[in-house]
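Before I ask anything, let me first share the structure, which is written out below as C-alpha coordinates.
Of the protein chains in this complex, all but one are displayed in their positions.
The first chain written gets the first letter, and so on, giving A, B and C; residue counts start at 1 in each chain.
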(Lines give C-alpha, C1' and ligand atoms only; values in the text may rest on other atoms or scores of the structure.)
Protein backbone atom coordinates (compact mmCIF):
# COMPACT_ATOMS: atom_id res chain seq x y z
CA UNK A 1 0.00 0.00 0.00
CA UNK A 2 1.36 3.41 -0.87
CA UNK A 3 1.08 6.21 1.63
CA UNK A 4 -2.02 8.36 1.71
CA UNK A 5 -1.30 11.76 0.11
CA UNK A 6 -1.04 14.71 2.47
CA UNK A 7 -2.54 18.08 1.59
CA UNK A 8 -1.30 21.03 3.63
CA UNK A 9 -3.79 23.82 4.19
CA UNK A 10 -1.96 27.01 5.08
CA UNK A 11 -3.44 30.19 6.41
CA UNK A 12 -3.39 32.51 9.36
CA UNK A 13 -4.86 32.60 12.84
CA UNK A 14 -6.67 35.78 11.90
CA UNK A 15 -8.84 35.30 8.86
CA UNK A 16 -12.07 36.61 7.39
CA UNK A 17 -15.38 34.81 7.91
CA UNK A 18 -15.31 33.90 4.23
CA UNK A 19 -11.81 32.42 4.49
CA UNK A 20 -12.78 30.38 7.57
CA UNK A 21 -15.84 28.99 5.81
CA UNK A 22 -13.80 28.01 2.78
CA UNK A 23 -11.09 26.46 4.97
CA UNK A 24 -13.68 24.32 6.72
CA UNK A 25 -15.19 23.22 3.41
CA UNK A 26 -11.69 22.50 2.15
CA UNK A 27 -10.83 20.27 5.09
CA UNK A 28 -14.06 18.34 4.66
CA UNK A 29 -13.67 18.00 0.91
CA UNK A 30 -10.06 16.89 1.07
CA UNK A 31 -10.79 14.14 3.59
CA UNK A 32 -13.81 12.96 1.61
CA UNK A 33 -11.58 12.86 -1.48
CA UNK A 34 -9.31 10.44 0.38
CA UNK A 35 -6.53 12.70 1.55
CA UNK A 36 -4.85 13.40 4.87
CA UNK A 37 -5.04 17.08 5.87
CA UNK A 38 -2.13 18.82 7.59
CA UNK A 39 -2.14 22.32 9.04
CA UNK A 40 -0.11 24.39 11.48
CA UNK A 41 -2.39 22.98 14.18
CA UNK A 42 -3.51 26.21 15.83
CA UNK A 43 -6.51 28.51 15.33
CA UNK A 44 -8.13 30.46 12.51
CA UNK A 45 -7.71 28.84 9.10
CA UNK A 46 -5.81 25.97 10.75
CA UNK A 47 -8.66 25.19 13.14
CA UNK A 48 -11.34 25.62 10.49
CA UNK A 49 -9.65 23.22 8.08
CA UNK A 50 -9.05 20.72 10.91
CA UNK A 51 -12.65 20.93 12.07
CA UNK A 52 -13.97 20.40 8.55
CA UNK A 53 -11.66 17.44 8.10
CA UNK A 54 -12.73 15.88 11.38
CA UNK A 55 -16.41 16.33 10.53
CA UNK A 56 -16.16 14.84 7.05
CA UNK A 57 -18.15 11.67 6.37
CA UNK A 58 -14.93 10.01 5.29
CA UNK A 59 -13.00 10.91 8.42
CA UNK A 60 -11.08 8.17 10.19
CA UNK A 61 -8.86 8.76 13.19
CA UNK A 62 -5.43 9.81 11.94
CA UNK A 63 -6.56 11.92 9.00
CA UNK A 64 -5.86 15.32 10.60
CA UNK A 65 -2.27 16.36 11.33
CA UNK A 66 -1.16 19.50 13.16
CA UNK A 67 2.49 20.58 12.90
CA UNK A 68 2.84 22.91 15.85
CA UNK A 69 5.31 25.73 16.52
CA UNK A 70 5.48 24.96 20.24
CA UNK A 71 6.89 21.97 22.07
CA UNK A 72 3.60 20.69 23.52
CA UNK A 73 0.93 18.61 21.81
CA UNK A 74 -1.58 20.31 24.08
CA UNK A 75 -1.35 23.42 21.90
CA UNK A 76 -3.16 21.65 19.07
CA UNK A 77 -6.72 22.59 18.23
CA UNK A 78 -9.25 19.90 19.31
CA UNK A 79 -9.77 18.52 15.79
CA UNK A 80 -6.15 17.45 15.30
CA UNK A 81 -5.64 13.67 15.41
CA UNK A 82 -1.85 13.58 15.07
CA UNK A 83 -0.11 16.43 16.86
CA UNK A 84 3.51 17.07 15.90
CA UNK A 85 4.89 19.59 18.39
CA UNK A 86 8.15 20.81 16.90
CA UNK A 87 9.29 23.44 19.38
CA UNK A 88 10.77 25.25 16.39
CA UNK A 89 8.53 28.28 15.94
CA UNK A 90 8.17 29.52 12.41
CA UNK A 91 10.61 26.86 11.20
CA UNK A 92 7.76 24.38 11.59
CA UNK A 93 6.41 25.76 8.34
CA UNK A 94 9.31 24.14 6.52
CA UNK A 95 8.17 20.76 7.89
CA UNK A 96 4.54 21.40 7.00
CA UNK A 97 5.52 22.16 3.43
CA UNK A 98 7.95 19.24 3.20
CA UNK A 99 5.33 16.71 4.30
CA UNK A 100 2.73 17.91 1.79
CA UNK A 101 2.05 16.47 -1.64
CA UNK A 102 0.12 19.65 -2.49
CA UNK A 103 -0.12 22.94 -0.59
CA UNK A 104 -3.41 24.87 -0.57
CA UNK A 105 -3.20 28.50 0.58
CA UNK A 106 -6.16 30.25 2.16
CA UNK A 107 -5.19 33.69 3.26
CA UNK A 108 -3.40 36.84 2.71
CA UNK A 109 -0.77 37.60 5.34
CA UNK A 110 3.01 37.46 5.45
CA UNK A 111 2.94 34.01 7.04
CA UNK A 112 1.01 32.57 4.15
CA UNK A 113 3.33 34.39 1.76
CA UNK A 114 6.41 32.83 3.33
CA UNK A 115 4.82 29.37 3.21
CA UNK A 116 3.87 29.76 -0.44
CA UNK A 117 7.43 30.84 -1.22
CA UNK A 118 8.85 27.86 0.69
CA UNK A 119 6.48 25.49 -1.09
CA UNK A 120 7.76 26.91 -4.36
CA UNK A 121 11.35 26.26 -3.27
CA UNK A 122 10.41 22.69 -2.31
CA UNK A 123 8.84 22.15 -5.76
CA UNK A 124 5.42 21.42 -4.27
CA UNK A 125 2.30 22.14 -6.36
CA UNK A 126 0.53 25.18 -4.93
CA UNK A 127 -3.19 25.98 -5.08
CA UNK A 128 -4.34 29.42 -3.90
CA UNK A 129 -7.87 30.45 -3.03
CA UNK A 130 -8.64 33.82 -4.57
CA UNK A 131 -10.46 35.39 -1.64
CA UNK A 132 -10.28 39.11 -1.01
CA UNK A 133 -7.05 40.97 -1.64
CA UNK A 134 -4.28 39.13 0.22
CA UNK A 135 -1.30 37.14 -1.01
CA UNK A 136 -3.16 33.95 -1.99
CA UNK A 137 -5.29 35.94 -4.41
CA UNK A 138 -2.39 38.08 -5.56
CA UNK A 139 -0.09 35.18 -6.41
CA UNK A 140 -2.73 33.12 -8.24
CA UNK A 141 -1.51 32.47 -11.75
CA UNK A 142 2.04 33.61 -11.01
CA UNK A 143 5.40 31.92 -11.29
CA UNK A 144 7.46 33.00 -8.30
CA UNK A 145 10.76 32.64 -10.10
CA UNK A 146 12.38 30.88 -13.06
CA UNK A 147 13.08 27.55 -11.38
CA UNK A 148 9.68 26.11 -12.18
CA UNK A 149 7.63 26.05 -15.36
CA UNK A 150 4.28 25.81 -13.58
CA UNK A 151 2.43 28.57 -11.73
CA UNK A 152 0.45 28.96 -8.53
CA UNK A 153 -3.01 27.66 -9.46
CA UNK A 154 -5.74 30.10 -8.52
CA UNK A 155 -9.17 28.71 -7.58
CA UNK A 156 -12.43 30.41 -6.65
CA UNK A 157 -13.49 28.21 -3.75
CA UNK A 158 -12.90 25.04 -1.73
CA UNK A 159 -14.78 22.81 -4.15
CA UNK A 160 -12.61 23.90 -7.05
CA UNK A 161 -9.49 23.50 -4.89
CA UNK A 162 -10.35 19.84 -4.21
CA UNK A 163 -10.91 19.25 -7.93
CA UNK A 164 -7.55 20.80 -8.77
CA UNK A 165 -5.76 18.77 -6.09
CA UNK A 166 -7.29 15.58 -7.45
CA UNK A 167 -6.09 16.53 -10.92
CA UNK A 168 -2.59 17.43 -9.75
CA UNK A 169 -2.24 14.02 -8.11
CA UNK A 170 -3.60 12.21 -11.15
CA UNK A 171 -6.81 11.01 -9.58
CA UNK B 1 -12.55 12.76 21.86
CA UNK B 2 -9.10 13.15 23.32
CA UNK B 3 -6.12 12.49 21.12
CA UNK B 4 -4.76 8.98 20.84
CA UNK B 5 -1.55 8.67 22.89
CA UNK B 6 1.68 8.45 20.94
CA UNK B 7 4.45 6.09 21.98
CA UNK B 8 7.87 6.79 20.48
CA UNK B 9 10.07 3.76 19.91
CA UNK B 10 13.70 4.83 19.66
CA UNK B 11 16.61 2.77 18.49
CA UNK B 12 19.29 2.58 15.87
CA UNK B 13 19.53 1.55 12.24
CA UNK B 14 22.04 -1.09 13.27
CA UNK B 15 20.64 -3.41 15.88
CA UNK B 16 20.95 -7.01 16.99
CA UNK B 17 18.55 -9.69 15.82
CA UNK B 18 17.13 -9.80 19.33
CA UNK B 19 16.55 -6.05 19.41
CA UNK B 20 14.82 -6.14 16.04
CA UNK B 21 12.53 -8.94 17.16
CA UNK B 22 11.61 -7.06 20.32
CA UNK B 23 11.05 -3.83 18.38
CA UNK B 24 8.65 -5.61 16.04
CA UNK B 25 6.76 -7.16 18.96
CA UNK B 26 6.69 -3.77 20.61
CA UNK B 27 5.17 -2.04 17.57
CA UNK B 28 2.51 -4.73 17.33
CA UNK B 29 1.72 -4.71 21.03
CA UNK B 30 1.50 -0.94 21.27
CA UNK B 31 -0.94 -0.67 18.37
CA UNK B 32 -3.06 -3.50 19.76
CA UNK B 33 -3.09 -1.67 23.09
CA UNK B 34 -4.64 1.31 21.32
CA UNK B 35 -1.64 3.56 20.84
CA UNK B 36 -0.11 5.37 17.89
CA UNK B 37 3.54 4.41 17.29
CA UNK B 38 6.14 6.97 16.22
CA UNK B 39 9.71 6.26 15.20
CA UNK B 40 12.53 7.97 13.33
CA UNK B 41 11.04 6.42 10.18
CA UNK B 42 14.13 4.76 8.77
CA UNK B 43 15.58 1.23 9.09
CA UNK B 44 16.68 -1.12 11.86
CA UNK B 45 14.72 -0.72 15.08
CA UNK B 46 12.62 2.01 13.42
CA UNK B 47 11.57 -0.25 10.56
CA UNK B 48 10.98 -3.24 12.82
CA UNK B 49 8.70 -1.29 15.15
CA UNK B 50 6.85 0.22 12.18
CA UNK B 51 6.39 -3.19 10.55
CA UNK B 52 5.08 -4.70 13.75
CA UNK B 53 2.70 -1.80 14.19
CA UNK B 54 1.41 -2.09 10.64
CA UNK B 55 0.89 -5.82 10.98
CA UNK B 56 -1.00 -5.61 14.27
CA UNK B 57 -4.59 -6.82 14.30
CA UNK B 58 -5.62 -3.44 15.63
CA UNK B 59 -3.86 -1.45 12.92
CA UNK B 60 -5.81 1.27 11.17
CA UNK B 61 -4.29 3.59 8.60
CA UNK B 62 -2.67 6.50 10.43
CA UNK B 63 -1.32 4.56 13.40
CA UNK B 64 2.35 4.58 12.33
CA UNK B 65 4.28 7.86 12.23
CA UNK B 66 7.82 8.35 10.96
CA UNK B 67 9.66 11.57 11.87
CA UNK B 68 12.42 11.67 9.28
CA UNK B 69 15.79 13.42 9.31
CA UNK B 70 15.64 14.21 5.59
CA UNK B 71 13.33 16.51 3.66
CA UNK B 72 11.56 13.82 1.61
CA UNK B 73 8.69 11.57 2.67
CA UNK B 74 10.08 8.98 0.27
CA UNK B 75 12.81 8.19 2.79
CA UNK B 76 10.28 6.56 5.12
CA UNK B 77 10.24 2.82 5.54
CA UNK B 78 7.26 1.16 3.81
CA UNK B 79 5.30 0.62 7.04
CA UNK B 80 5.02 4.30 7.91
CA UNK B 81 1.51 5.74 7.45
CA UNK B 82 2.24 9.37 8.32
CA UNK B 83 5.63 10.54 7.13
CA UNK B 84 6.95 13.75 8.68
CA UNK B 85 10.04 14.75 6.72
CA UNK B 86 11.76 17.42 8.79
CA UNK B 87 14.92 18.15 6.81
CA UNK B 88 16.56 18.78 10.17
CA UNK B 89 18.89 15.84 10.62
CA UNK B 90 19.49 14.77 14.21
CA UNK B 91 17.32 17.66 15.41
CA UNK B 92 14.33 15.58 14.36
CA UNK B 93 14.89 13.56 17.51
CA UNK B 94 13.74 16.54 19.54
CA UNK B 95 10.42 16.44 17.65
CA UNK B 96 10.07 12.68 18.07
CA UNK B 97 10.50 13.03 21.82
CA UNK B 98 8.21 16.08 22.05
CA UNK B 99 5.34 14.29 20.31
CA UNK B 100 5.54 11.21 22.53
CA UNK B 101 3.51 10.52 25.64
CA UNK B 102 6.00 7.81 26.55
CA UNK B 103 9.39 6.96 25.04
CA UNK B 104 10.49 3.33 24.77
CA UNK B 105 14.19 2.76 24.07
CA UNK B 106 15.43 -0.34 22.30
CA UNK B 107 19.11 -0.12 21.74
CA UNK B 108 22.47 0.76 22.94
CA UNK B 109 24.19 3.39 20.79
CA UNK B 110 24.94 7.07 21.21
CA UNK B 111 21.84 8.04 19.22
CA UNK B 112 19.59 6.21 21.64
CA UNK B 113 21.54 7.72 24.53
CA UNK B 114 20.97 11.25 23.25
CA UNK B 115 17.26 10.56 22.75
CA UNK B 116 16.88 9.14 26.25
CA UNK B 117 18.63 12.20 27.65
CA UNK B 118 16.37 14.53 25.63
CA UNK B 119 13.28 12.63 26.77
CA UNK B 120 14.47 13.13 30.33
CA UNK B 121 14.83 16.89 29.70
CA UNK B 122 11.31 16.96 28.22
CA UNK B 123 9.93 15.19 31.32
CA UNK B 124 8.65 12.26 29.28
CA UNK B 125 8.33 8.85 30.95
CA UNK B 126 11.07 6.54 29.65
CA UNK B 127 10.96 2.77 29.36
CA UNK B 128 14.16 0.94 28.42
CA UNK B 129 14.46 -2.62 27.17
CA UNK B 130 17.30 -4.36 28.97
CA UNK B 131 18.82 -6.16 26.01
CA UNK B 132 22.53 -6.83 25.82
CA UNK B 133 24.98 -4.27 27.10
CA UNK B 134 24.08 -0.95 25.48
CA UNK B 135 22.70 2.27 26.91
CA UNK B 136 19.07 1.17 27.24
CA UNK B 137 20.12 -1.63 29.53
CA UNK B 138 22.69 0.49 31.32
CA UNK B 139 20.30 3.31 32.17
CA UNK B 140 17.45 1.08 33.34
CA UNK B 141 16.58 2.04 36.90
CA UNK B 142 18.63 5.23 36.81
CA UNK B 143 17.73 8.86 37.38
CA UNK B 144 19.69 10.90 34.85
CA UNK B 145 19.83 13.97 37.07
CA UNK B 146 18.08 15.64 39.99
CA UNK B 147 15.27 17.33 38.07
CA UNK B 148 13.00 14.29 38.21
CA UNK B 149 12.01 11.99 41.01
CA UNK B 150 11.26 9.04 38.77
CA UNK B 151 13.75 6.79 37.00
CA UNK B 152 14.15 5.15 33.63
CA UNK B 153 11.97 2.03 33.88
CA UNK B 154 13.83 -1.11 32.82
CA UNK B 155 11.84 -3.96 31.27
CA UNK B 156 12.85 -7.41 30.06
CA UNK B 157 10.92 -7.57 26.81
CA UNK B 158 8.29 -5.99 24.55
CA UNK B 159 5.36 -7.50 26.40
CA UNK B 160 6.49 -6.02 29.70
CA UNK B 161 7.12 -2.69 27.97
CA UNK B 162 3.52 -2.53 26.76
CA UNK B 163 2.28 -3.33 30.27
CA UNK B 164 4.42 -0.58 31.75
CA UNK B 165 3.26 1.95 29.15
CA UNK B 166 -0.36 1.10 29.90
CA UNK B 167 0.33 1.63 33.58
CA UNK B 168 2.17 4.91 33.04
CA UNK B 169 -0.80 6.27 31.08
CA UNK B 170 -3.30 5.07 33.67
CA UNK B 171 -4.96 2.44 31.53
CA UNK C 1 29.54 47.19 25.80
CA UNK C 2 26.41 46.41 23.87
CA UNK C 3 26.53 43.80 21.14
CA UNK C 4 27.55 44.83 17.65
CA UNK C 5 24.45 45.02 15.41
CA UNK C 6 24.08 42.26 12.84
CA UNK C 7 22.87 43.00 9.32
CA UNK C 8 21.65 40.00 7.32
CA UNK C 9 22.19 40.19 3.58
CA UNK C 10 19.83 37.79 1.84
CA UNK C 11 19.91 36.71 -1.76
CA UNK C 12 20.30 33.73 -4.02
CA UNK C 13 23.13 31.56 -5.24
CA UNK C 14 22.20 32.54 -8.77
CA UNK C 15 22.25 36.29 -9.23
CA UNK C 16 22.95 38.83 -11.91
CA UNK C 17 26.34 40.49 -12.28
CA UNK C 18 24.76 43.72 -11.08
CA UNK C 19 23.31 42.05 -7.96
CA UNK C 20 26.67 40.46 -7.13
CA UNK C 21 28.47 43.79 -7.48
CA UNK C 22 25.95 45.50 -5.20
CA UNK C 23 26.13 42.65 -2.67
CA UNK C 24 29.91 42.99 -2.51
CA UNK C 25 29.67 46.76 -2.06
CA UNK C 26 27.02 46.19 0.58
CA UNK C 27 29.19 43.80 2.58
CA UNK C 28 32.08 46.23 2.46
CA UNK C 29 29.96 49.23 3.36
CA UNK C 30 28.21 47.51 6.25
CA UNK C 31 31.47 46.42 7.86
CA UNK C 32 33.00 49.85 7.41
CA UNK C 33 29.89 51.30 9.04
CA UNK C 34 30.63 49.17 12.09
CA UNK C 35 28.24 46.26 11.61
CA UNK C 36 28.58 42.50 11.57
CA UNK C 37 27.38 40.93 8.31
CA UNK C 38 25.49 37.63 8.27
CA UNK C 39 24.49 35.64 5.20
CA UNK C 40 23.42 32.11 4.32
CA UNK C 41 27.13 31.35 3.95
CA UNK C 42 27.11 29.81 0.48
CA UNK C 43 27.67 31.25 -3.03
CA UNK C 44 26.21 33.97 -5.21
CA UNK C 45 24.91 36.96 -3.27
CA UNK C 46 26.00 35.27 -0.03
CA UNK C 47 29.61 34.90 -1.19
CA UNK C 48 29.73 38.36 -2.72
CA UNK C 49 28.52 40.05 0.47
CA UNK C 50 30.93 37.96 2.57
CA UNK C 51 33.86 38.78 0.29
CA UNK C 52 33.08 42.48 0.39
CA UNK C 53 32.81 42.35 4.16
CA UNK C 54 36.12 40.53 4.51
CA UNK C 55 37.87 42.99 2.22
CA UNK C 56 36.56 46.09 3.98
CA UNK C 57 39.14 48.38 5.58
CA UNK C 58 37.25 48.02 8.85
CA UNK C 59 37.22 44.23 8.82
CA UNK C 60 38.30 42.42 11.95
CA UNK C 61 38.14 38.65 12.36
CA UNK C 62 34.64 37.73 13.49
CA UNK C 63 32.74 40.27 11.43
CA UNK C 64 31.39 37.81 8.81
CA UNK C 65 28.87 35.14 9.82
CA UNK C 66 27.51 32.36 7.62
CA UNK C 67 24.40 30.48 8.75
CA UNK C 68 24.59 27.31 6.67
CA UNK C 69 21.85 24.89 5.61
CA UNK C 70 24.15 21.87 5.93
CA UNK C 71 25.75 20.31 8.98
CA UNK C 72 29.37 21.06 8.10
CA UNK C 73 31.28 24.31 8.56
CA UNK C 74 33.34 23.31 5.53
CA UNK C 75 30.40 24.31 3.31
CA UNK C 76 30.97 27.98 4.10
CA UNK C 77 32.41 30.28 1.47
CA UNK C 78 36.05 31.26 2.19
CA UNK C 79 35.17 34.76 3.45
CA UNK C 80 33.05 33.57 6.37
CA UNK C 81 34.70 34.07 9.77
CA UNK C 82 32.04 32.46 11.95
CA UNK C 83 30.40 29.43 10.34
CA UNK C 84 27.13 28.27 11.89
CA UNK C 85 26.28 24.92 10.28
CA UNK C 86 22.68 24.22 11.20
CA UNK C 87 21.92 20.99 9.36
CA UNK C 88 18.40 22.32 8.98
CA UNK C 89 18.09 23.15 5.30
CA UNK C 90 15.78 26.02 4.47
CA UNK C 91 14.86 26.35 8.14
CA UNK C 92 18.22 28.05 8.61
CA UNK C 93 16.66 31.12 7.07
CA UNK C 94 14.56 31.53 10.20
CA UNK C 95 17.77 31.73 12.24
CA UNK C 96 19.40 34.15 9.82
CA UNK C 97 16.40 36.46 10.11
CA UNK C 98 16.15 36.07 13.89
CA UNK C 99 19.78 37.05 14.44
CA UNK C 100 19.54 40.19 12.30
CA UNK C 101 18.86 43.72 13.50
CA UNK C 102 18.07 44.68 9.91
CA UNK C 103 17.59 42.49 6.83
CA UNK C 104 18.80 43.71 3.43
CA UNK C 105 17.45 41.83 0.42
CA UNK C 106 19.38 41.63 -2.83
CA UNK C 107 17.58 39.47 -5.30
CA UNK C 108 14.47 38.32 -6.86
CA UNK C 109 13.78 34.62 -6.36
CA UNK C 110 11.39 32.63 -4.18
CA UNK C 111 14.06 32.10 -1.53
CA UNK C 112 14.50 35.82 -1.07
CA UNK C 113 10.73 36.22 -1.06
CA UNK C 114 10.33 33.70 1.74
CA UNK C 115 13.08 35.39 3.77
CA UNK C 116 11.53 38.82 3.32
CA UNK C 117 8.18 37.42 4.45
CA UNK C 118 9.79 35.77 7.49
CA UNK C 119 11.62 38.99 8.36
CA UNK C 120 8.25 40.75 8.23
CA UNK C 121 6.78 38.16 10.62
CA UNK C 122 9.75 38.65 12.97
CA UNK C 123 9.20 42.43 12.93
CA UNK C 124 12.66 43.09 11.53
CA UNK C 125 13.23 46.24 9.45
CA UNK C 126 13.66 45.28 5.78
CA UNK C 127 15.64 47.09 3.13
CA UNK C 128 15.29 45.94 -0.49
CA UNK C 129 17.60 46.77 -3.36
CA UNK C 130 15.54 47.69 -6.41
CA UNK C 131 17.55 45.83 -9.03
CA UNK C 132 15.90 44.37 -12.10
CA UNK C 133 12.45 42.85 -11.82
CA UNK C 134 12.58 40.32 -8.97
CA UNK C 135 10.92 40.27 -5.57
CA UNK C 136 13.24 42.74 -3.81
CA UNK C 137 12.34 45.39 -6.36
CA UNK C 138 8.69 44.39 -6.43
CA UNK C 139 8.17 44.59 -2.67
CA UNK C 140 9.98 47.91 -2.21
CA UNK C 141 7.58 50.35 -0.61
CA UNK C 142 5.03 47.66 0.28
CA UNK C 143 3.51 46.57 3.55
CA UNK C 144 3.21 42.80 3.45
CA UNK C 145 0.21 42.71 5.75
CA UNK C 146 -1.57 44.74 8.40
CA UNK C 147 0.55 43.74 11.38
CA UNK C 148 3.13 46.45 10.79
CA UNK C 149 2.79 50.16 10.08
CA UNK C 150 6.12 50.44 8.27
CA UNK C 151 6.94 49.21 4.77
CA UNK C 152 9.81 47.47 3.01
CA UNK C 153 12.28 50.27 2.29
CA UNK C 154 13.38 50.32 -1.33
CA UNK C 155 16.87 51.60 -2.14
CA UNK C 156 18.70 52.09 -5.42
CA UNK C 157 22.12 50.72 -4.50
CA UNK C 158 24.42 49.46 -1.76
CA UNK C 159 25.49 52.92 -0.66
CA UNK C 160 21.91 53.99 -0.08
CA UNK C 161 21.23 50.71 1.72
CA UNK C 162 24.03 51.40 4.21
CA UNK C 163 22.67 54.91 4.80
CA UNK C 164 19.19 53.53 5.44
CA UNK C 165 20.49 50.86 7.81
CA UNK C 166 22.39 53.49 9.77
CA UNK C 167 19.21 55.54 10.01
CA UNK C 168 17.07 52.59 11.06
CA UNK C 169 19.48 51.83 13.90
CA UNK C 170 19.63 55.46 15.00
CA UNK C 171 23.25 56.07 14.10
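Criterion: a residue touches a chain if its C-beta (ideal position, glycine included) is under 8 Å from a C-beta of that chain, and two chains touch if they have at least 3 such contacts.
Note that the structure is a prediction, hence the values are computed from the model and not measured.
Chemist: Which of the displayed chains are touched by the chain that has been omitted?
Modeler: It touches the following shown chains in the full complex: A, B, C.
Chemist: Touching the absent chain in the whole complex: find that residue among B:27, B:70, B:134 or B:154.
Modeler: B:134
Chemist: Just to verify: which one of B:7, B:26, B:113 or B:155 makes contact with the chain not shown?
Modeler: That would be B:113, which touches the missing chain.
Chemist: Go through chain B and note every residue touching the omitted chain.
Modeler: 88-91, 94, 108-111, 113-114, 117-118, 120-122, 134-135, 144-147
Chemist: Residue by residue, what part of chain A touches the chain that was omitted?
Modeler: 71, 87-91
Chemist: Applying the definition given at the start, please give the residues of chain C touching the unseen chain.
Modeler: Counting only chain C, the missing chain is touched by 3-4, 6, 36, 60-63, 65, 67, 71-73, 76, 80-88, 94-95, 98-99, 122.
We adopt the following convention: only the chains that are shown with their structure count from here on.
Chemist: What is the chain whose Cα centre is as far as it gets from that of chain C?
Modeler: Farthest from chain C by mean C-alpha position: B.
Chemist: Given that chain A and chain B are copies of one sequence and touch, is their interface built from the same residue numbers on both sides (over half shared) or different ones?
Modeler: same
Chemist: After a C-alpha superposition of chain B on chain C, what does the rotation angle come to, in degrees rounded to the nearest 5?
Modeler: C-alpha superposition angle, chain B on chain C: 180 degrees.
Chemist: Just how far, in Å, is the C-alpha centre of chain B from the one of chain A?
Modeler: Here the centre of chain B sits 29 Å away from the centre of chain A.
Chemist: Between chain B and chain C, what is the separation of their C-alpha centroids in Å?
Modeler: Distance between chain centres, rounded to whole Å: 41 Å.
Chemist: Name the residues of chain C that each touch 2 or more other chains.
Modeler: Residue numbers touching two or more other chains: 88-91.
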